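Only a single protein chain was left out; the remaining protein chains are all shown in position.
Showing chain A:
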Amino acid sequence: MPPTAGAPPDVFLTDPFLEFGFLRRALVGGLALALSAPPLGLFLMLRRMSLTADVLAHGMLPGVALAYILAGLAVPALATGGLIAGLLVVLGAGALSRLSGGREDASLAALYLVALAAGVSLLSWRGSAVELTQVLFGSVLGVDDPALLLMAGTATATWLFLALAWRPLVLECFDPSFAAAVGARGGLWHLGFLAMVVLNLVAAFAALGTLMAVGVMMLPAIAARHWARQVGGMAYASVLIAMGAVLAGLILSYRADLPTGPAIVLTAGAFWALSLVVGPVDGLLGRLRKGHREG
């Protein structure tokens, strides 16, 4: 539906990007993230760690907030702060559960709740409400040159990592005791994998905000399960879904005047719902039809 009668329909899709440089930058950065984050989300899902990314993103917040107070809205500082805080939460939870014998998910939950509260407190203590919204939910205006470089660099590093780590990651997920028996060093690969997850979340928060960065990682991965049967096909499907969500989400954000983070995540959510219903693998419609035939 074009905004003005008589205008060709493609204008609705391309106009914002032709008109505004900041939107083009957000699009390029978002597409870079769409290439790298969903395959990581796929492995998180397959390891039954779908919520870990969420925990990580919340855990980053105090680092981001502290960096913001010290250096203002500068991407390199915010990214470094987020990276350090995120890694501290992951490694801290692992170490705590090993030392105290508790369950790792419990330690993670405790740490991220404290981290989230501390982050929001820090931000509202020093920053304005507008800035708090920006850090939490993202802003297209946040995608400056350093942020764009960070996103593109992260995507490149992630693909290199995945190319090297694919087989060990699959083996470690599928059969960890066999991985140990053949000396595949699954733990080491897993640690590298978590570092890539944190790096992607850090790169994503400039555009999407800390609370929404997870959306681009997990929703396309969860949706991809309905489009392919093998892990490789799922990875490609998740990337395509994420790219579609970034494009449509940015247009939605511009047209409906929504913050970019929620707009992109809502679009990804819509794609997930669609996949759940019409997807060829375990889609609800397919199941219903199969049920009718059997019944």
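As a working rule, contacts are C-beta pairs under 8 Å (C-beta built on N, C-alpha and C of every residue); 3 or more make two chains touch, one makes a residue touch a chain; residues count from 1.
Going forward, contacts and distances are computed from a predicted model.
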Worksheet entry | Among "Branched-chain amino acid transport system permease protein LivM", "Metal ABC transporter ATP-binding protein", "Spore germination protein" or "Tryptophan synthase alpha chain", the UniProt name of the subunit that does not appear here | "Metal ABC transporter ATP-binding protein"
Practice prompt. Looking beyond the chains shown, say which of A:59, A:119, A:168 or A:279 touches the absent one.
Written response: A:168
Item to complete: Since one chain isn't shown, list which residues of chain A touch it in the complete complex.
Response: 46, 164-165, 167-168, 170-171, 173-178, 180-182, 184, 189, 225, 228-231, 234
